[in-house]
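So that we are looking at the same thing, I have put the structure below in structure tokens.
With one protein chain removed, the remaining protein chains of the complex are shown where they sit.
Per-chain residue numbering starts at 1, and chain names A, B and C are given in the order in which the chains are listed.
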Amino acid sequence: MAPSDDTAPADARTWGEPVTDALKLRLHDAMVQARLIEETMIRMMRTGHGYFWIGGPGEEAWGVPLGLLVHKGTGPAHDFLHLHYRSSAIVLAMGAQPIDLLRQMRSTVTDPYSMGRNFVNHFAIRHWNIVPVTPTIETQYVSAPGTAWVQRRFGGIGVSIVNGGDAGTAEGDFASCLNWSTRPGQELPVLILIAQNNWGISTPAHQVQSSADLAQRAGGYGIPHRVVDGNDPIATYEALREALAWCRYERKPFCLQGNVARLYGHSSSSGALRHEEPDCVATFEARLVRESTLTEATARAVWDRWQTHIHAALEQVKTEPMPEREHVMLHVLAPAGSQN
Amino acid sequence: MAPSDDTAPADARTWGEPVTDALKLRLHDAMVQARLIEETMIRMMRTGHGYFWIGGPGEEAWGVPLGLLVHKGTGPAHDFLHLHYRSSAIVLAMGAQPIDLLRQMRSTVTDPYSMGRNFVNHFAIRHWNIVPVTPTIETQYVSAPGTAWVQRRFGGIGVSIVNGGDAGTAEGDFASCLNWSTRPGQELPVLILIAQNNWGISTPAHQVQSSADLAQRAGGYGIPHRVVDGNDPIATYEALREALAWCRYERKPFCLQGNVARLYGHSSSSGALRHEEPDCVATFEARLVRESTLTEATARAVWDRWQTHIHAALEQVKTEPMPEREHVMLHVLAPAGSQN
Amino acid sequence: MATQAQAVRMALHYGEENLGVTDIFGEDVGAPLGGVFTCTQGLKTAWNAPLDERGIIGTALGIAYAGGRAVAEIQFCDYIFNCIDLLKLCGNVHWSSAGAYCVPLTVMTPVGAGIHGSMYHSHSFESMMTHVQGWKVVMPSNPLDTYGMLIAAMKEPNPVMVLLPKALMRTKGEEPIPGEPDDEKELNARINAPVGVDRTNWRPRWPDGLTDYTVPFGVARVRREGRNATVVSYGRHLNLCVQAADELSAEGLTFDVIDLRTLYPFDLPTVKASVEKTGRLLVVNEDTEVTNFGEHVLRRAIDEAFYSLEVPPRLLAGLDVPGVGLAWGYEQYSVPQAADVKAAMRAMATATT
Partner (left out) sequence: MATQAQAVRMALHYGEENLGVTDIFGEDVGAPLGGVFTCTQGLKTAWNAPLDERGIIGTALGIAYAGGRAVAEIQFCDYIFNCIDLLKLCGNVHWSSAGAYCVPLTVMTPVGAGIHGSMYHSHSFESMMTHVQGWKVVMPSNPLDTYGMLIAAMKEPNPVMVLLPKALMRTKGEEPIPGEPDDEKELNARINAPVGVDRTNWRPRWPDGLTDYTVPFGVARVRREGRNATVVSYGRHLNLCVQAADELSAEGLTFDVIDLRTLYPFDLPTVKASVEKTGRLLVVNEDTEVTNFGEHVLRRAIDEAFYSLEVPPRLLAGLDVPGVGLAWGYEQYSVPQAADVKAAMRAMATATT
């Protein structure tokens, strides 16, 4: 059954722990982990242990804080997550096992998210309300009001969180999300996120977006909105904390844009080469060292620990079987009695 | 060939004649004509001279001013119109022949807009750049940027005008129109209209729209926008004049909402019964009489003249043939050499 | 006897009370209208959606994810074509998530011509929809099956597309729905919203005895038995086939008339057995004829029973035109009519080998 940590705070108006040194170290640790996994997967693709890579290196300062703030569990009492393919940091910070990402990267039959069917970073984790990541851009923005509608009726503090890229906001589905979240008297607790990295594959944002502030589109629907530096995990954490408290207790939508980096380009199709963009993990680590929250040696140890962990996981994954003929027709239709 | 009245004004910054008594009389005349035709068509439906009625009675003060202000003609030098099924007043004020609407109402083979194929008020008039009215709500908002894109490249003062209802703005296509009209450096001359009648069939606007001011959604894209009393033809005329001048000479989009009435309900499906809503024709006529621009007798004469005209047209239409087997497969594919 | 619209209403009411239905929604589905065909009048969980089909299907999917059970309506199937990607998503969630999620969801939408609906109230949808995986697809021909298949749909863990022939909405059945009042007037008085007056305080008085009557998916019903040919159809045209079979018996021609009812998965064994008996197969529907679901039925029948076929199996379907035009002649000559069905059946039964 589902792990569940129903830790609704006593004071109903705030959400999440305040920023402390301990939290900063947790953020750092999770950011390092996420970065290393993505870099491992890029290497897997290069060395023939996967066909295709797409993921979120550069978005750790956006994803990790969210992962730590999710009210995770199963069913409408908890948050639902409608994510996209750059959301690994969120899912890892929630506690996903690195080996499972590597399994999906290698398309093994043991891949718990899709049994080797979908691209890497296409999660589906029912016990944490992470609904299947859709390869179609922006469709997650039309399913989010549905889970939020059930949550609204259910009561409690569960919200629906939807995350996606900047270019994707051009799809009408982004507007549908704004609209369905704001029916008068039926407002929905949806946290509408935009990861603004200024690119859609090869198309620069300034060619196709009237303004880099996409969150303001929510203003036309009366939704409070804000842009935050998504490369700064503390800023992001604070902004998400506030936004989540709003959604949870007002039971209304909020739109938050994080300006992030696309550190390895779009995907392996474009080579997955390291780009000249802000590196939020390095910057944050340097800051923690400067602030003496972390020493260089402890920092190094964090990297080493995850490196070792991931290396072992990769070796394990390489031994695992691939899907065969008998797996093709599994799950075409759900058997009677299936439930979410 | 196309009639064309290329009457670009000398002063490039204004558009359309100012409001004079003569203009007021023209507005009144065209509004009466439009109302009478719609009411005739409702009667046709009731008496078995048509299967279905949908149209624009109640929107005369919104449509007629626009019809008078269109820069009509063929090709990108002139305005393109992407209309919906309540746009009869626009098309009639442009000079469409009443008999042609009656033909489409009766589904005769002589119907010039669709050869008896489409519902009434589904215009397609190539010589005036009126592109086919789509029965699908809101899709006109995604074709409008296309004609405007050609107009942008062409230069001149032609703009693309798109008109639709309030409920329809919930379709993502409305947002697509806003987005495609505002690519930086590639802004498009689109006049984006919203006819806000506070209903979508039986669904009241307040159930599904966060605000009755839908035009403000354009603000999220940096598009200037405004709401006008669509029951007042003078206010509408002035607002449209200004908005059109902006689109024509700035070559940029403008969003204008008119608050209008739905005088006979949604369509014949809901009975086409007269509703308790503002009657812009009666109100305007009373005002003109009060202001002594019109006497009651001249007003009556206007109604009578159109009544007679329309009656004769209807008698003619009743004699015209219906489509037969040989018409079914006509126009499935355009013959080689066809052009717009 | 209940009409098809009343059958829908009663089934949905049963679903709200007994099968965990949480939301019945779509454009104009809630009060006061209760649907453009009155199918959702008086239902306690019915509500009006924004005019946004993508939002409707997306929200329905989200409701399913969160453990709700929605019945979503697309007002006319003519307006579903901007959602095919979302229908595909609903249908691949279970497979792509390796079984983690399922999508218990019913979508219902009126289909077909026959009401002078012009180009955008006359579309058929079965050909495109049966090409979308992960769904069950049904199309009833009478109120009793409508009731029973909706009950089945509301019990399904998979998405189900219920195609409702719009021309049958006001048509009564020949067999009562278990639990409906014997007296039609009583039924109407109980569950039809009053016309022409304010409905704000109107509440239906649902019949007490409605049951769990379920028509299982994938099971056809042989509506007439005969020797001369097999006719496979569904929905509105099934009734034309039955009628033609009855008329043609006067000419000494008899038919197996098979009502598929479920289009995906369809009942191949029943079709096969009949073709093996009659040696002749005609499939009838009103969708346009290119890449038509009936061609799939033909292909599977040929796979299974080619050597039983005495004459070429045929499809009678709509002409390949961009729409059904409004004027009488367009519908008459582009959509198979009763006379066309009868002629095609006679031709099939009498073709020389």
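What we mean here is this: a contact is a pair of C-beta atoms (placed from the backbone, for glycine too) under 8 Å apart; a residue touches a chain by one contact, two chains touch by 3 or more.
For clarity, every value in this text was computed on a predicted model and none was experimentally measured.
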If I'm reading the header right, one chain is hidden. Which shown chains does it touch across the whole complex? A, B, C
With respect to the chain omitted from the figure, which of A:Thr136, A:Gln186, A:Ser211 or A:Ser338 is a touching residue? A:Thr136
Of the residues C:Tyr14, C:Trp206, C:Tyr234 or C:Tyr264, I need the one that contacts the missing chain. C:Tyr264
Per the touch definition above, residue among A:Glu38, A:Glu171 or A:Glu187 touching the missing chain: A:Glu171
Contacting the left-out chain in the complete assembly, out of C:Gly15, C:Gly34, C:Gly62 or C:Gly91: C:Gly91
Residue, one of B:Asn179, B:Asn198 or B:Gln216, that touches the chain absent here: B:Asn179
Determine and list the chain B residues touching the chain excluded from the picture. 75-76, 80, 82, 111-115, 117-118, 122, 124-126, 129, 131-132, 134, 136, 139, 141-151, 153, 160, 172-173, 176, 179-180, 183, 330-340
In terms of residues, what is the contact footprint of the unshown chain on chain C? 54, 79, 81-86, 88, 91-92, 94-96, 119, 127-128, 130-131, 133-134, 264, 288, 290-293, 295-296, 298-299, 302-303, 306-307, 311-315, 320-323
Touching the absent chain: which residues on chain A qualify? 51-52, 107-109, 114-119, 135-138, 167-168, 170-172, 200-203, 207-209, 269, 322-325, 327-329, 332
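As a convention for this text, only the chains that are shown with their structure count from here on.
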Chain at maximum distance from chain B, centres defined as averaged CA atoms: A
So the centre of each chain is just the mean of its C-alpha atoms; given that, what is the distance between chain B and chain C in Å? 37
Cα centre of chain A to Cα centre of chain B, whole Å, reads 46
Specify, in ascending order, the residues of chain B that touch 2 or more different other chains. 170-172, 207-209
Tell me, which residues of chain C touch at least two other chains? 50, 52, 54-55
